[in-house]
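Below are the structure tokens for one structure; questions will follow.
Of the protein chains in this complex, one is absent; all others appear in place.
Chain IDs A, B and C follow the sequence of writing; residue 1 opens each chain.
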Amino acid sequence: MDKTLPDLATAVAGIEDGMSVMIGGFGGSGAPVELIHALIDRFRATGHPKGLTVVNNNAGNGHVGLAALIETGMVAKLICSFPRSSDPVVFTEMYRAGKIELELVPQGTLAERIRAGGAGIPAFYTPSSFGTDLAEGKPVAEFDGRSYVQERWLKADYALVKAYKGDKLGNLIYRMAGRNFGPLMCTAAATTIVQVSQIVEPGALDPEAVVTPGIFVQGVVEVANPAQEEALIRAKAVYPEVAQ
Amino acid sequence: MDKTLPDLATAVAGIEDGMSVMIGGFGGSGAPVELIHALIDRFRATGHPKGLTVVNNNAGNGHVGLAALIETGMVAKLICSFPRSSDPVVFTEMYRAGKIELELVPQGTLAERIRAGGAGIPAFYTPSSFGTDLAEGKPVAEFDGRSYVQERWLKADYALVKAYKGDKLGNLIYRMAGRNFGPLMCTAAATTIVQVSQIVEPGALDPEAVVTPGIFVQGVVEVANPAQEEALIRAKAVYPEVAQ
Amino acid sequence: MSAHSTTRLTPAQMAWRAAQDIADGAYVNLGIGLPEMVARFQPPGREVIFHTENGILGFGEAPPPGEEDWDLINAGKKAVTLKPGTAFFHHADSFAMVRGGHLDVAILGAFQVSESGDLANWSTGPKGVPAVGGAMDLVHGAKQVAVITDHTTKDGKPKLLEACTLPLTGVACVTRVYTNLAVVDIEGGRFVLREKLPALSMDELQSLTGATLHVMGAVADLNAPEV
Partner (left out) sequence: MSAHSTTRLTPAQMAWRAAQDIADGAYVNLGIGLPEMVARFQPPGREVIFHTENGILGFGEAPPPGEEDWDLINAGKKAVTLKPGTAFFHHADSFAMVRGGHLDVAILGAFQVSESGDLANWSTGPKGVPAVGGAMDLVHGAKQVAVITDHTTKDGKPKLLEACTLPLTGVACVTRVYTNLAVVDIEGGRFVLREKLPALSMDELQSLTGATLHVMGAVADLNAPEV
């Protein structure tokens, strides 16, 4: 078994118009910049995929990665917890212009909904958002005298995730806080594509330290020296024309 | 901060009559034999604690560990998925004699209920057990055309868990399939006590490979060469009189 | 029954037959007991990754006697071994794999299977100590849930029925049954016969089955090598 993909273009080739795509990362840490840029390249070459629903904690920064993806107009809807950031002009402008739909989800609920999607739990109750505008229209229930909101699982057609190392079976380890939503998104997508700094042979990763077991991963592509989104933003990089 | 406990007797000293106690392990792997035996010692010396509700996947084997705990009569109720094992005479006889109550839970539901207890999720829906006797009396609901059973979180007063190494802050790593329910139980108990083969200084465990972060652990006790329950059973050991 | 008793498949042959259907690269959970034998008969050239409920993916075969590490066991509490690419995880993650639809195949034992795919395999009634383990989770989520079972009970009663009489493990979950006489699919609430022992007539097989066996297209010969 070898889940290695030959290149980034192949890695994103299966994403179709209207699909839902989970994209890992919290701010710049763990953001799969190269996979996102490969998707932008494809759109610019072919006009597809478009009308995507993207799940990410944020809405991107600057003009690279997720922000650049949104800037192309490929994204019809964003499901996230915190679209306000240091330099969020791309999303903010499109949102105010009514060009992108926003589903705002508390961060812990977002994480738990994705986990539920991967774990076959169609719904769960959480105290988060009870009594707030974000609970509007959702079923509520009382357990042991406390009120909770019912939340539904979240799944996607694709997940694009950045990890540190992966073996050919798809077992993954991450790097520091770059882990964040990655392991959850791997479980919740029909097809999970992971960019790793290094693809290693099975056995090279300590089985005690594997964070994402390979069963959750359909494809692994090596990006040896991945860009760190925060560094790109500080260098005022713009994709597709990286001006630095 | 130093969560090290001086000895096994201290480790189990806070468990009171009628408490609920989660005990890690799946069969003999991960069974905290020494912590269980310390609890038996206390009961034999003081008559307490008794009337315990124990949560474990199984019902013990032979006459050591969990089986020995049940044999003392300290356990009023067992919550588990599989009380039938190769040599389950202790539980079987007490159950048939009406001396111990059994709550039978599908294994995945047991794991998820414990996780929910630790994660502040009071209830969730699972397909498991729908349409079976084990779903009797539980709310059911349909999501996306499929039927699910509502299950409640499971918490406990204490968790007794076996890990491989722990640092003074309570960060833990496990050993192979000895991990099983341990990381979940650590999160779901008001007080989690862990026996480890070695207590190390903070920094000695790789932060990427920590399985249980210390926030979930209240006490760590070193048992340098822990007994493996399966080995004890094969040696026909009996606790408190270990005949080998 | 004595006439064709010698032609029934052995447990190993049933396991062999089931193993032939597992695709290269599949993630598979094998139930305790007879289903565990399937692992022995992977066709050459196919790589299958085995999952066990107690938190291991990609484990290897049993170690030689005396070399067991009792922290490295499967859900049947039998010792297994490590293979390159093994991963350990806790029980909630393990059942996320199960319930979340990540396993390609789960192969389980059965007391009874109904023509609507109901499975009964955890309780023989109120007398014994009830024990369910992971069966009620495994019947949900795996892309295919198959059963390996003798076609009849030890006293000759059918195990493939219109409706199960024993407590259910899951409703409408089984899609294929490997017996010592036949291979039967469950489609649209009916048993559809795919293969049968060549020496066994349709009438004989039907007489050993507690619900109508439908034929849709060819019925192949069920052959298994001596294993």
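Going forward, contacts are C-beta pairs under 8 Å (C-beta built on N, C-alpha and C of every residue); 3 or more make two chains touch, one makes a residue touch a chain.
Model, not experiment: these values are computed from the prediction.
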Next on the checklist: What shown chains come into contact with the chain that's not displayed?
Outcome noted: A, B
Item to check | Touch criterion as defined above, residue of A:F26, A:W153 or A:Y239 at the omitted chain | outcome: A:F26
Checklist outcome for this item: Cross-chain touch to the chain not pictured, restricted to B:E71, B:E112, B:D167 or B:E222, is B:D167
Checklist outcome for this item: Checked against the full complex, the residue among B:L102, B:V210 or B:A235 that touches the missing chain is B:V210
Checklist outcome for this item: Per the whole complex, from A:L69, A:L184, A:V210 or A:V223 the residue touching the absent chain is A:L184
Checklist outcome for this item: Which of A:G60, A:P83 or A:G120 touches the missing chain? It is A:P83
Item to check | Residue among A:Y174, A:F216 or A:Y239 that touches the chain left out of view | outcome: A:Y174
Checklist entry - Tell me, which residues in chain A touch the chain that this view leaves out? => result 26-30, 57, 81-86, 88, 91-92, 95-96, 102, 104-112, 114-115, 126-134, 174-184, 211, 228-231
Checklist entry - If the missing chain were put back, which residues of chain B would it touch? => result 1, 115, 117-121, 167-169, 171, 187, 201-203, 205, 207-208, 210, 213-216
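FYI, only the chains that are shown with their structure count from here on.
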Checklist outcome for this item: Most contact pairs found between chains B-C
Checklist entry - Which chain maximises the distance between its CA centroid and that of chain C? => result A
Checklist outcome for this item: chain A and chain B have mean C-alpha positions lying a whole-number Å distance apart equal to 35
Checklist entry - Hey, what residues on chain A touch two or more of the other chains? => result 119-121, 207-208
Checklist entry - Of all the residues in chain C, which ones touch at least 2 other chains? => result 88-89, 92, 95, 98-99, 140-141
